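Of the protein chains in this complex, all but one are displayed in their positions.
Coming up: chain A.
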Amino acid sequence: MRKTKGGKLGLFILMKGIRMTTLLIAICFISFLLVKNSPIDPIQAYIGADMLKVGPEQREKIAEYWGLDQPVIVQFLNWGSAVLKGDLGTSMIFRRPVIDVISERFLNSLVLMVAAWVLSGVIGFIMGVIAAMKKGTWIDRIIKWYCFTLASTPTFWMGLLVLIVFAVWLGWFPIGLGVPAGVLSENVTMMDRIQHLILPVLTLSILGVANVALHTRQKLIDVLTSDYVLFARARGEQGFVLFWRHGLRNIALPAITLQFAAFSELFGGAVLAEQVFSYPGLGQATIEAGLRGDVPLLLGLVIFSAIFVFVGNLFADLSYHILDPRMREVRKL
C-alpha cells in the first residue's frame, strides 16, 4: 500500500516535470526569438559609452568574439548547447558564465525573498485570523481596508516611502547598496548584510500580507459558520481555544498553498525592491541585463525565474498531498 502511494506521488511529479520541460523548451525558443528581434544592437550595447573609440574593424572582432556575426539559427544552437552544458553562455556585462552570476545573485535574493516570504506569510495569517474572529468590528474593518489598499499600492513607491522614513528622516539605515561603500568584500560583516536587508524585507512584507490575510479571513469565516463550530460554541468553547481546536488546521493549508503559489509575485516584488534599495540580487541583474542589452544573461534569468515559479507551484501542489491527511485517506482506498 505504501508503495502505491509513493508511486502515485512519483507519477504526479513526473507528469509535472514533463509539462515543465515542454514549457521550458517553449520559453527558450520564444524568448530567444524575441530577444533576437530586438532593435537594440547587442554590439552597440556592449560598447556603450566608448562608441567613438571603436572602429568598424573592432566592431567586427567583437561580433566575431561573441558569435553575433553568425546566422540566427547557428546562434541559437550555440546558445542551446551552452544551456544544455549548464553554464547558460557568457554574460556580456560580467564576462563570466551566466550560471555563476545567477547563482551568486540568487543567494542574495534568496535571503531577501525567504525573509519577506516568511514574515508576510506569518503576519498575513495572523491578521486574517484576527479579522475573521472579530468579524464586523472596527478591527476587522481596518484590516480589510488596509489589505485592499495595499493591493493597489505600487511596490516601488512603498519602497521609496520606507527609504524616506527610515533612511533619510530617521537615519537608521544607509541609503542603498548591498554592502557599505569602500569596504572590501571580505570585510563585510554579517551585521552589515543584515542591516542592508531590513528595509527591502520590510517593504516586501508590508505589501505581501494583503493576499494571504484576505484569503485566510474568508476561509476562517467559512469555517466559523460550519455546524461543528456551532456545536463547539454550544459546548462553551470560544476565543483562542475554539480557533486552536477547530480553525487552525482547516485554514493553515490553504494559506500555505497560497503563499507558495505567490512565488511569481514575490519575484516581481523583489525586482522592484532591489532596484529601489540597490540591493545586488537577481532583480537588479535582470534590469541591468535589459537596459544594457546583455542577451545571454537576460535569457538565463528568464529561464531561471520560470524554474523558480515552477518550484513554488510544485510545492503548492505537493503541500496538499503531503500535509493534508484527508488526501492520504482518499488515496489509500
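One rule holds in what follows: a residue touches a chain if its C-beta (ideal position, glycine included) is under 8 Å from a C-beta of that chain, and two chains touch if they have at least 3 such contacts; residues count from 1.
Throughout what follows, contacts and distances are computed from a predicted model.
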**OP:** Assuming one chain is omitted from the figure, identify its UniProt name from "FAD-binding oxidoreductase", "ABC transporter permease", "3-isopropylmalate dehydratase large subunit" or "Glycine--tRNA ligase alpha subunit".
**Re:** "ABC transporter permease"
**OP:** Taking the full complex into account, find the residue in A:Gln58, A:Ser103 or A:Thr153 that is in contact with the omitted chain.
**Re:** A:Thr153
Original post:
Looking at A:Ser91, A:Thr286 or A:Ser319, which makes contact with the chain not pictured?
Top reply: A:Thr286
Subject >> Contact partner of the left-out chain, one of A:Ile62, A:Ile139, A:Ala306 or A:Leu323 >> reply: A:Ala306
**OP:** Could I get the residues of chain A that touch the absent chain, sorted low to high?
**Re:** 19-20, 22-23, 26-27, 30-31, 34-35, 37-40, 148-149, 151-157, 160-161, 163-164, 167-169, 175, 218, 264-265, 267-268, 271-272, 275-276, 286-287, 290-291, 293, 298, 301-302, 305-306, 309-310
